[in-house]
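Here the complex is missing a single protein chain, while all its other protein chains stay put.
In order of appearance the chains are A and B, and numbering begins at 1 in each one.
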Amino acid sequence: MSAPRRVSLTVNGIERSGMAEPRLTLLDFLRYELGLTGTHMGCEHGVCGACTVLFDGDAVRACLIYAVQAEGHAVETVEGLCNADGSPGPIQDAFRDAHGLQCGYCTPGMLISVKALLQATPDPSDDEIREAIGGNLCRCTGYTQIIDAVRLAAAKAKGAGT
Amino acid sequence: MRETARSNLLHVSRKRRVKEDKRFVSGTGTYVQDVVPKGCLHVAVLPSPYPRAKIVAIDSAKAEALPGVRAVVTGEELAAHTMPIYQGLNLPNVRWRPLAHEMTRYAGEWVVAVAADSVHVAEDALELIAVDYEPLSPILDPELAMAEDAPLVHPDHGTNVLYRGEFNWGPVDDDFAAADRTLSFRVRWGRSSTVPIETFGVLASWHAGTDTLDIWASIQMPKYAEQIAAALKIPLNDVRVHNDVDVGGAYGVKRGIKHTVLVGYLSRKLGAPVRLIEDRLVNLAGGDAHGPDRIFDTEVAFSENGTIASMKIRALDDAGAYPGRGPYQLAKPISAIVGPYRINSVRYEPISVTSNKCGQVPVRGFGQAPTNYMIETAVDKVADALGLDRIEVRRRNFIDREQFPYMIPSGTEYDSGDYHAVLDKVLELAKYDDLLERRERRRAEGMLAGVGIATCLEPSGGNTMFEYLMNPQAEITTFMESCQVRVDSHGRITGIMGTGTSGQGHETLVATILGEELEREPDEIRVIHADSRAGFPTVAPVASRMAIMLGGAAAGAAQKLKERIIRIAAHNLGTTPDAVEYSAGAVRDSADPARKLDWEEICFIAHNQTHKMPEGIEPGLQAYHILQVPGGGRLPDEHDRVQLYPCFAFQAHIPFVELDPGTGKVTINEYYIAHDCGTVINPDIVRGMVIGGVAQGIGAALYEKFSYDPDGQFISGTFADYIMPSVFEVPYVEDVEHCTPSPLTSHGQKGTGEGGYLGAPAAIASAVNDALRPRGVSIHELPMRMADIEDLLNGGD
Partner (left out) sequence: MKSAPFDYAMMDSVDGVTDALAEAGDEAMIIAGGQTLVPMMALRLARPALLVDINGVAELKGIAEAPDRVSIKACTRQAEAMSSDVVRDRLPLLAKALPNIGHAQTRNRGTVGGSIALGDPAAEIPLVATALDARLTLRNREGARERAIAGFYEGPMMALRDADECLTEVHFPVWLGAGTIGTAFQEASQRHGDFAIVAAAAQLQLDAGGVCTRAALAVGGAAPYPVRIERAEEILTGSTLDDDAVAAAVDEVEAAIDPQTDPQASAVYRRRVAKVLSGRVIREAARDARGEAS
């Protein structure tokens, strides 16, 4: 059926549901059906990474998944990286401290990729950092301060853990 | 003259979190795509499949019948109800409209627009529209476009040449006649631009009850509201542009006039909010957002010791089908037409032609990046011709620090600089001698390796006096920026700016300057963006001008506010303003410092206690300042000499590249920059601006090009074809600051938004050619793609 159907999934730990035609991407569903506008549209063909979200814990392109495919799955978006009161979480604060952003448009996807990196590799090398964010295009920063931010986030997490 | 930044600064130049970053990292910025009012209609546009064709007939009946479609509009309908869009040059017969009328002029040009309940349905409807075209042969090459018998892009204009000028500044012929040596060369800057990750988007909502057209747009455009009102034929104060929309990157290209005219028209026609969010295909093919596409033919006259006396420059630029403000990108570089060098005379022949390609838009640096690539190529070639070191030739030609202010032949005075010191700093940062050793080692191992050098001047502060040079009807000399400051009855400070922002940290800039002047904590200062009807006059956050202009306006407003605070306090201390001292918001009696009024007390008085206010001071605590560009205000003299831009920042770049001779692939291993933008307001913002510009310059140098095939079909329609650098292509950039304050600005600051992009393409080209030197070949066309380089090396067999 190409008609809209109900899609239920977990977003940032909360059960959510909304209506989606099969052709509605997860990106558009998150933004326009669930109102989570932190995830951004950059190319809609899987190159730029602005729409990166965690899907069952793995970083993926939300523009390359249809919302109907997310039925029953767990999605985490940039909003989910914030503390419970909505204030920035530790990775987000590291990006602020290093000014690892400018216009903020690629930032949510970048943060999600970094979250995926640090949960698997708490103390990443610079090569591992590049590998993790290689699929996120940033047009403002030239990446240098983003690398600084990831290093800082890792160092802070390490400090917090000891 | 060697100055250093004021050492007693409280907040300026200190590391501080960027205010805007908090909402951006939280995913709570508000971009235009995030504004979706109830009942909003969505627009999709039908691109022309032909680069040049007559539109014979359009049948949209099936599209109109599709459920969910609210309107189908053609170029004919739009032309009947709107005015052509204003362009920079005076070109009455080059009519630029949102939708093609009678004729299409590039593949990807919008022909029909559909407004529907969803963008999905709008796109479905596009497939139901039948357009009968009569294809014509296109003109794609700018040199061929100038030929007598070339097909005409705009037949009514009578020629494909939009502008042709000749400027002679200084004794060019004498300098050439007297020179020891001359050389000539051609370089070509490919059609690229800065392509933000956010496409252009706009939402227009007409309210008949209040006669207001509300506009939310991803915009960075001077006189935007004026142009919308003119094209839609409505009063300017019917238009309300919401400047509090976050813009997902702009770098010059977010102009969107045609998009806005289209949705403005549709919103008025349909009585509903209407939005057009470019998808990436529309953005790349038909967003009118391509950059300069330029051929330079340059002659250089120089002496045996490497001193450059004169240059003759012909710059031919392909503005595409609808030039907009594009041609002015030939004129702005006149502001630094001799770069940082003591070149005595210049002949400059800018030519702008139209072709069957997408239209040109202002790009970061406004034409300065291609021009700097040409100038730096000239210097490298002089060094090559004489067998001199590239660094040494630069040193010999630099303007000396004692020579500032320095007047260049075209009539612009450079405010300040110390180019030798900045160059020395980058050499030290790069450990230049070790770098050369590393290069030799890699060469010995069979790799091609090269070290690049480029410097660049960044004209900043932004007047647009260059317009008058190309179009005497543009007799405009006012280029202001404004800031208001208000202190509420609880003592909290709010700064109000009149434009939007797109990642440059303008809110942080205003808060830092207000905090500096008022000696209050910048983190507690809120900065907001007035809409276009509520704000004071501004131009736009373009032209590397906001640190100077918005910063200067904020400083001016703060000083006025402080004066008022002092008067109120002095009155209540029973003394005169010159007998009190202001410190961190409190005002003390100089004679008896124990007698004082705190900030909160003064604020309370100002808002609530007329009986305690001095005569002639109005209630409340607020001030505004409107700053005109320093040094602006005069038209060019009879020799076309004029002050273009007030302040001149400087950078020196050194990249180290390796080049795989088998595949042609260039890898940038190291990159060093020294930059001098005078007093730094926020060091993190400056560093980000510089390095971000470098990454875009790397893209322009090696990867990015809007390509058309020989039939005029656009072949760079996706991000798989228009290739922008990822973190793998951009090295970790090492940078160092230098500070030569500007004598013209509030805190000695200069602009820094463009320099990285101005220097990097020249620096990468210099490095690639250094790598190629042992093979006896060189490349002078950007982008230098791997296949092109490989062909140079291996194509002979």
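Here, contacts are C-beta pairs under 8 Å (C-beta built on N, C-alpha and C of every residue); 3 or more make two chains touch, one makes a residue touch a chain.
Computed from a predicted structure; not experimentally measured.
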item: Hidden partner chain, touching residue among B:D721, B:E734 or B:E781; value: B:D721
item: Candidate in contact with the missing chain, chosen from A:I65, A:V78, A:C103 or A:L118; value: A:I65
item: Omitted-chain contact residue, chosen from B:Q559, B:S707 or B:S778; value: B:S707
item: Contact residue for the chain not shown (choose from B:T210, B:N237, B:T478 or B:T663); value: B:T663
item: On chain B, residues whose C-beta touches the chain left out of the figure; value: 119-120, 123-124, 127, 279-281, 662-665, 702-703, 707, 709, 715-716, 718, 720-721, 723, 725-726, 728-729, 785-787, 790-791, 794-795
item: Footprint left on chain A by the chain that the document does not show; value: 1-2, 21-23, 25, 44-46, 49, 52, 55, 58-61, 63-66, 68-69, 71, 113, 116, 131-132, 134-136
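One rule holds in what follows: only the chains that are shown with their structure count from here on.
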item: Whole-Å separation of chain centres (CA-atom averages), chain A against chain B; value: 29
item: Chain B contact footprint on chain A (complex, rising order); value: 21, 23-24, 31-32, 36-45, 47-48, 50, 77-79, 81-82, 86-88, 92-93, 95-99, 101-108, 111, 126, 129-130, 133-147
item: Residues of chain B touching chain A in the complex; value: 17-18, 20-29, 31, 33-34, 36, 120, 194-199, 246-251, 277, 279-280, 502-505, 684-685, 687-689, 691-696, 718-720, 724, 726-728, 730, 732-733, 756
